[in-house]
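What follows is a single structure, written as structure tokens, with notes after it.
Just one protein chain is left out here, and the rest sit where they should.
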Amino acid sequence: MEEKVKDITSDEQQEYVINMGPQHPSTHGVLRLVVSLKGEIVKNIEPHIGYIHRGIEKMCESITYPQIIHLTDRMDYLSAHINNEAVCLNVEKALEMDIPDRIKVIRTIMSELTRIQSHQLWWASFGMDLGGLTCFFYGLRDREKILDIFEETCGGRMLVSYNCPGGVMYDIHPNFQKRVKEFIKYFRKILPEYDQLLSGNVIFHERSKGIGKLSLEDAISYGVTGPSGRASGFSCDVRKHEPYSAYDRIIFKEILHTEGDTFSRYITRIDEMWESMNIIEQLIDNIPEGPYSVKMKPVIKLPEGEYYQRVETARGELGVYIISDGNKNPYRVKFRSPNFVNLSVFNHITKGFKIADLVAIGGSLDLVIPDIDR
Amino acid sequence: MRSIINYLKEIILGVWSLLKGMKVTGSYFFRPSTIVTQKYPSNRKDLVMFERFKGEVVMPHNEKNEHKCTGCGICELNCPNGTIEVISKTIITEDGKKKRAIDKHIYRLGMCTFCALCVKTCPSNALAFSQKFEHAVFNRAHLIKTLNKPGSQLMKGVE
Amino acid sequence: MDKIQLGEFIKSIDQDLEIKEGKQYLEVIVPALKLYSLAKQLRDKKEAQFDYLFCLSGVDYGQDLGVVYHLRSTIYDHVIVLKTRTADRENPKFDSVSDIWKTADFHEREAFDLLGIRFANHPDLRRLFLDSSWGFPLRKDYVDDINIVTK
Partner (left out) sequence: MLPEIVALNTSSSLSVPWWKVVYDFLPLTQWIDSSLHNAMSPFWTTVTEMLIIGVLILLFYALVGLFLVYAERKVCAFMQNRLGPNRVGPFGIFQTIADLFKLLFKELVPIKNADGFLFNLAPFIVIIASFMAIAAIPFAKGLHAIDLNIGVLYVIAVSAMGVIGVLLAGWSSNNKYSLIGAMRSGAQIVSYELSVGLAIITIVIMAGSMQLSVIVEAQRDGWFIFKGHIPAFIAFIIFLISSTAETNRGPFDLAEAESELTAGYHTEYSGIKFAFFFLAEYINMFIVASIAATVFLGGWMPFHVGPWEGFNHIMDFIPPFIWYIGKTFFVIFLMMWFKWTFPRLRIDQLLTLEWKYLLPINLVNVLIMAFIVLMGWHF
């Protein structure tokens, strides 16, 4: 029998496989990446997910529509409010309800505040991924101000559970408008500091420019949405394409960049924070009078059919696909979660870069693991 | 020559951008008034939570040890996690009629996700959120609470 | 294109396809065998250019297992829904569209993981969230006495 001599110089033999996660500082949760390296250069990444798979879609099949809200809170916990809004809009659309303007405006303001706080946390953790620990504290310090606003109005800080089918849980707090205005004033002063600390920094430029390029074709084909997709020039802002809530009555621009690298993903999010502040400023002074919630039947039953609602969360397009068989429980609920789709492009754009770039690219994609696992 | 100028320009601009970053951190270093840390356990006395803060579900009782819970069980139906369990009993009222009332309103804090559906759907507003947030206990069994106080009764006029 | 034009367009590709006007989007019921060629034409044809697959969901219809594709064109901004189903619950199999839309890769793995739907020609069809000892939890006949507690 001929014995095969192992070729130790082949690429496969030289691969250095390291296991990033599930407990790793830069995977932001329990994401496990099996990384094949050659020296410092990344050859292949294989994401292993499911460490916090809770079966939310299965759980939804046995609970009623208002109860789904508290589960969507826990998917993408950084844009909890927007997730809830998606479910509520879908239920309202199925019931063909008319939603008063006040609710729409409140929801929009809340969504934009959620987007800002999510981007703040992203900025904080992205800075930390790159080694600038101070960013983390500045980001969280400013995020605290929004969380306080949430706490005052919704009672929750992160998992707000504020939306419900037919409106919102409570009316806005009397202090709400004052506090939001204070925050906008404060944050307009602070945001340039973010730029001084990170965006303009020469080390940061070196670390992020040209790293992890995602072309427009790939962005569409992989379905990368949200700021990550828009950084590649993929016009995918649901707020523009399928306006929901009060987005059809305000003037805002969709942030589009064309480079598609880590830096443009970064700058897209920074620009979105500015844009979100513009949106809030347009709405905060003219919240219409009216009820904060429409009276609903005690048991909500959706007519038989299929309903799809898309919303723009802080990380991309969230789709809620409900199939109803006329019961009080949905027959099937599918969440098209943005992070799940954005993760699929990770391997594609990281090949050939170094470990440090892997961390930077992972940070710029802004993955939230519970949303991937659901 | 141009490349040398570019080289030097690159260095100077780079250093300038670094200095701008140092200005931010440095300015905070010399302004201790901007510190946001709260010394939590020692500021307990003047730590006020917002009135809507969802700490835990409680059943407010008045000074006569009366609550508003009729034992209808709507909160139990609405709870997505099975946090609430209403154990009812039948009592005989003063005018001799049989009536349903609660024996125990059990609330499992460890399972609660603070979705506020029970508080919102309660027809007689018997439930409310308290602002208490220090829930840590040494034994998990302590997280199962009975919300109605012993010997409490239904408030007059609540159906 | 609006819904009517889209319906005519689909008819021009294949006369036999069943077209249903959904409440929101135009729905096309595709037999499993025709799925791949239709998908490819929808992506490539100049008038349609459905280049963005924004949702792929596996559904258990009780008797049948099915897959629903939500497609959108980033150029014309029109949306179409493809639906396909099979009665074979033992070994349900569809053609993979992951070479047409790369995003289908993960979506199909998810559908395989949770519903046990197989996709032919998928590059890497492994379970995604759960390990191999699990059943397929999103099927309606899935039972799990330990993890599912019902009152």
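For clarity, chains are labelled A, B and C in written order, and residue numbers in each chain start from 1.
Operating definition for what follows: contacts are C-beta pairs under 8 Å (C-beta built on N, C-alpha and C of every residue); 3 or more make two chains touch, one makes a residue touch a chain.
Since the model is a prediction, treat every value here as computed from it, not as a measurement.
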Where the missing chain makes contact, among the chains that are shown: A, B
Touching the hidden chain, out of A:52, A:97, A:158 or A:203, is A:203
Residue in contact with the excluded chain [from B:32, B:96 or B:151]: B:32
For chain B, residues in touch with the removed chain: 11, 18, 21-22, 24-26, 28-29, 32, 34-37, 39
Those residues of chain A which, in the complete complex, touch the missing chain: 16, 18, 24-26, 40, 127-138, 141, 197-198, 201, 203-204, 206-207, 354-359
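Definition applied: only the chains that are shown with their structure count from here on.
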Based on CA centres, what chain would you say lies at the far end from chain B? C
Between chain B and chain C, what is the gap in Å from one C-alpha centre to the other? 41
Between the Cα centroids of chain A and chain C the separation in whole angstrom comes to 24
For chain A, write out the residues touching at least two other chains, lowest number first. none
Per the touch rule, the chain A residues reaching chain B in their complex are 63-64, 66-67, 69-71, 73-74, 134, 141, 144, 148, 151-156, 159, 161, 164, 169-170, 173, 193, 196-198, 200-203, 298
In the complex formed with chain A, which residues of chain B make contact? 13-15, 17-18, 20-21, 23-25, 36, 49-50, 52-54, 78, 80, 113-117, 120-121, 129
Chain C touches which residues of chain A in the complex? 49-50, 53, 55, 57-58, 62, 93, 218, 220-223, 225, 234-236, 241, 305-308, 310, 317, 319, 321, 323, 332, 334, 336, 340-341, 343-345, 348, 373
